[in-house]
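One structure coming up, written as C-alpha cells, with questions to follow.
One chain of protein is taken out of this complex; the other chains stay put.
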Amino acid sequence: MSDTLQDPNQEPRGEPWQWQEKIWREMVERSRAGRSLAPSRWPNGARCAVALGFEADHETTALRDDDDGPTRLSQGHYGARRGMPRIRAALEREGVNATFFYPAVAALLHEDEVRAVAADGHELAIHSWIHERNTQLPYEAERDLSFRAMELLDHLGGRPPVGMRAASWDFSVNTLIIMQELGLLYDSSLMADDDPYELESDGEPTGIVELPPEWIRDDSVYFNMQRFSALRPQMAPSAVEDIFRAEFDGAWNENGLFLLTLHPHLIGHRSRIGVLERLIRHMKAKGSVWFATHEEIALWCKSEAEPA
Amino acid sequence: MSDTLQDPNQEPRGEPWQWQEKIWREMVERSRAGRSLAPSRWPNGARCAVALGFEADHETTALRDDDDGPTRLSQGHYGARRGMPRIRAALEREGVNATFFYPAVAALLHEDEVRAVAADGHELAIHSWIHERNTQLPYEAERDLSFRAMELLDHLGGRPPVGMRAASWDFSVNTLIIMQELGLLYDSSLMADDDPYELESDGEPTGIVELPPEWIRDDSVYFNMQRFSALRPQMAPSAVEDIFRAEFDGAWNENGLFLLTLHPHLIGHRSRIGVLERLIRHMKAKGSVWFATHEEIALWCKSEAEPA
Amino acid sequence: MSDTLQDPNQEPRGEPWQWQEKIWREMVERSRAGRSLAPSRWPNGARCAVALGFEADHETTALRDDDDGPTRLSQGHYGARRGMPRIRAALEREGVNATFFYPAVAALLHEDEVRAVAADGHELAIHSWIHERNTQLPYEAERDLSFRAMELLDHLGGRPPVGMRAASWDFSVNTLIIMQELGLLYDSSLMADDDPYELESDGEPTGIVELPPEWIRDDSVYFNMQRFSALRPQMAPSAVEDIFRAEFDGAWNENGLFLLTLHPHLIGHRSRIGVLERLIRHMKAKGSVWFATHEEIALWCKSEAEPA
Partner (left out) sequence: MSDTLQDPNQEPRGEPWQWQEKIWREMVERSRAGRSLAPSRWPNGARCAVALGFEADHETTALRDDDDGPTRLSQGHYGARRGMPRIRAALEREGVNATFFYPAVAALLHEDEVRAVAADGHELAIHSWIHERNTQLPYEAERDLSFRAMELLDHLGGRPPVGMRAASWDFSVNTLIIMQELGLLYDSSLMADDDPYELESDGEPTGIVELPPEWIRDDSVYFNMQRFSALRPQMAPSAVEDIFRAEFDGAWNENGLFLLTLHPHLIGHRSRIGVLERLIRHMKAKGSVWFATHEEIALWCKSEAEPA
C-alpha cells in the first residue's frame, strides 16, 4: 500500500509480524474513530434516524477501469436512464429526502439529472472525480481531484457540498487531511460504528462527523455482476430486503442511525426497485422515524454533542 | 483495452483520473443509447412483449478457450443432446416462437439442429464465430468472422439473419460499425434500458434497434460452473425463477419488454427446465402478452417510432 | 492445454478464431458421446435407476496440491474418520449398495476402510493415483498411474475394478485411450447426457459405457471451502437437497438414471448427512426405484442395447 507522506529515506520496516509497535500504532491511529456522536435524542422525539444515500456512479466505474467496451458503459448508463427516474419517483411519492453521491465525471455526463436532483430537495455530496481509487493516488492528485469535484457540485447544485464519500469506500492515508482542507462537515466512508462518531487524525479530534456506511447495508455487495470475475448476484432481492430490514430494526431498537447505500444502476431494476419502496413503507409502519439527508444528520449530531 | 482504430502515433493519455474530458466523452458516446423505441402500443393491444432468446453455444465456449479436455466439451454437447430437445418441446407445447443465437462453429457442429429450429418457425441470429471475445480482436478479424457467421446462418436457415448478439455480450469499439456494414436490423448486447432504443454511433443515430438483455435475466449468471475458478451455481432454481418473474411483472406493469436469455446446456437440465415452463405459464396466466421473436419486436418498435 | 500425442513439428495453429475446421472437429470428436444406452426398461420393471457414488478423496486433495499444512489434511482425514462411518451406516440402514471411488493414495492410507467397504457389498472404482489432474500429465504417466491404481483396488477389494472416474472430472485427451487399454466397462466423468451412452474415440464406438455425472448432482459444488480462494459453502443444505430431489424427480418422470456424487468429508458432517438420508427416503416413497452400483447399471445398459 502506498503512503505518499512517508519519508523515502526511512528504514525498510519488514514484514508485519516483524514490525515495531510504533508502526502498527501509527497505522491504526491515522484516521480513527473518536468519541461517539450518537445523540441522546433525535428531532421531534423520533425513535431513530434514516439516511438514504445513492451513489450515482453511472458510467464512471467502467471509465475508472479504462474499459472502453460499450457493454459496461451501457450498464452504467442504465443507472441514469432508468434507475434514477424510478428512484426519484419513489422518493417523491414517499416524501423522503436523500443524499446523492456523484463522481464528478458522472455529474458532467448528466448535468440535467444533477440539477433536477438538487431541485427535488435532495443533497449532493462528493464521491471522487472518476471513481478513482484513492489509495492508488499521490496526495497532490487526490487533493486536486477532490477540490475540483467540490467546485463542480457547487456549480451544479448552487451551493457547496459539505460531505464526501470515497469511491469504493477506498479511503487513503491522505483522505482525512484533504477533507480538513476542504472544510467538510462529514465523511461517510469508514465503518467503526453503527452510529455517528468524530474522526480523529493521529489521535487529535478533527471536528469531522463520520456517518458510517457498511457493506451489509450496500446493494452492490449483493447485486454486483462482473462478467470476467467471479462476482455474481446470487441473492434473491427479498433476502437482501430482509437484511436491510434487520439492520433498520436494530437501529430502531437502539434509537440509532440506519444508513443505507444504493446504486441507481443496481437497485433501479424492475425486480429490485421494490426493495427500496417496501423498505420505506416498513420504516413508516414502524413509526417515529426521522428521514433526513446525511447533512441534516451530521449537523444534528454535531450540535447535540457536548463540546469536545 | 484495445481500440484498433486509434492512431498509433497519438500521445499517451495517462491514467483515467488524468484524462482530458474529450477522452471520456468519446468513450461514452462511441456506441450509446439514443432515443427510446419503447412503443406506445403493442400488437393487438397486448399489455407487454416477451422475447425469449436461447444462446446455443454448445461446445464453443470450451473451444474458444482452447480447452481440449473432453469434460467441458461434453458439458457443451449436453446442450445439443438434451437441452435443445427439451426446450423445443416446451416451446412447441406452449406455441411460442423464440430466437436462437448460434455461434457459427456450434451451427456447423449441429447443422440438423439449426435447420430443425428454423423449420419450427424460430428465428436464427448471429452470435460470433466460435464465441470469441470481440474486444480481443482486431477490426478486420471481427468483421470477417461476422460476415462469415451471417453467410452460414443464411445458408442453414434459408434467409439472412437480421440480428446479432456479441458472444459474452462483449461488444467491442468496432462492433457497431460492423453491424452497420452488415445492414442489421437489431443488436441485443447492450443494457442501457429495459425497453428498446436506437443505437447511436459517436452521437449519430444508426437506425439499429437495441433490444437490451441484462445479466439479471440470464440463466448463466446463476447456473454457470467452472471447476478451476470460483464460479459455482449457488442459487436454487426457484429463486432464479422468482427473479425472472419479478422482471416480467415489472415489464407487464410498465407496458414494456421482457427479454430473457437462456442457454440450452444450463436451463436444459432436469432440475431447471421447469423454470422456463412455469415462467411461460405465469405469463400466460397474467394475460395479454405478445410472445414474439427478437426480429418481430425490433420491426414493430422501429415501425411504431416517429421518423427520427 | 497439453496434447501429448500431437506432432511437435506441426504448424502453430493460432488463436481459436483462426483455426481451420479440422482442428475444432478433431477436438470435439476425440472422446465424444455416441449412441444412447438409455435402456427401454430397468430390472423388475423399475421406474428409474439410482446410482449413488462416493468419492473417498480424504487427504489426497491436499496432497495433490503439495499442501503440507496439517489443516487441509485434517479436513480430508475427517472424511475417513467421521464421514465414512455415517455414510456406511446410512447405506446399511437403507439397504442400498453404492460405488466408492478411491484415489490410490487414499486407499493406501485407509486400507481397512477400503476392505470394509468391499465387505459391505459396495463397489470399488478407480479415481486416480493421488487426485492428480490428468490434463497436466504426459500420456505415459497417466497410463502408469491408472494401471497401478487398478492393481491396488484389485488387491484390496479382491477383484479388479471395472469403472473409473477422473479426479476432478479432469478427463485428458489420453484418458479414453488408457481406459481401453485397461479394458474397463464404464467411465463416469463426462456429462453430455443425463442417461448412459457409449463413448466414441475419434468417431469410433469404444464399447465403454459412460455413466454421466454432473456438477449439479455433486455436493462439492455447494459445500466446498478453500480458505485462500473465494470458494465458500453458501447454500443451505435444504436448498441443495431440493436440487438433488428435482434432478431425481426428472429422472423418475423420464424413466432415466439419477446419478449422484458425494464426498465423505463434505456430506458426512452432522448438518449435511441428513440430505443423503432424506433423499433416499424420498426416492423410496416415490417408489419403483432400482438402487444399484455403477457397475450393475453399466452392465444392464450394455446388455439391453442392440448390438452396435
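Order as written gives the chain letters A, B and C; numbering starts at 1 within each chain.
In this text, a contact is a pair of C-beta atoms (placed from the backbone, for glycine too) under 8 Å apart; a residue touches a chain by one contact, two chains touch by 3 or more.
In this text, all values refer to a predicted model and were calculated from it rather than measured experimentally.
Under the touch definition stated at the start, the shown chains contacted by the missing one in the entire complex are A, C.
Checked against the full complex, the one of A:Thr99, A:Thr135 or A:Thr293 touching the unshown chain is A:Thr135. Contact with the omitted chain, checked across C:Arg82, C:Arg115 or C:Lys302, is made by C:Arg82. Contact with the chain not shown here comes from a single listed residue; of A:Ala46, A:Ala118, A:Leu231 or A:Leu299, that residue is A:Leu231.
Screening A:Ser146, A:Ser172 or A:Thr261 for touch with the missing chain picks out A:Ser172. Within the complete assembly, residues 1, 3, 15-19, 21, 24-25, 27-28, 30-33, 135, 166, 168-173, 175-176, 189-194, 212, 214-216, 221-222, 224, 229-231, 234-235, 239, 242-243, 246-247, 249-251, 254 of chain A touch the chain that is not shown.
Residue positions on chain C in contact with the hidden chain: 59, 63-71, 73-75, 77-78, 81-82, 105, 108-109, 129-130, 132, 137, 141, 145, 225, 227, 230, 232-238, 269-271, 273-274, in rising order.
Here, only the chains that are shown with their structure count from here on.
Chains that count as touching both chain B and chain C, per the definition above, do not exist in this structure. Chain A and chain B have CA centres that are 34 Å apart. Chain centres here are Cα averages; for chain A and chain C they lie 49 Å apart. Chain A has residues 230, 234 in contact with two or more other chains.
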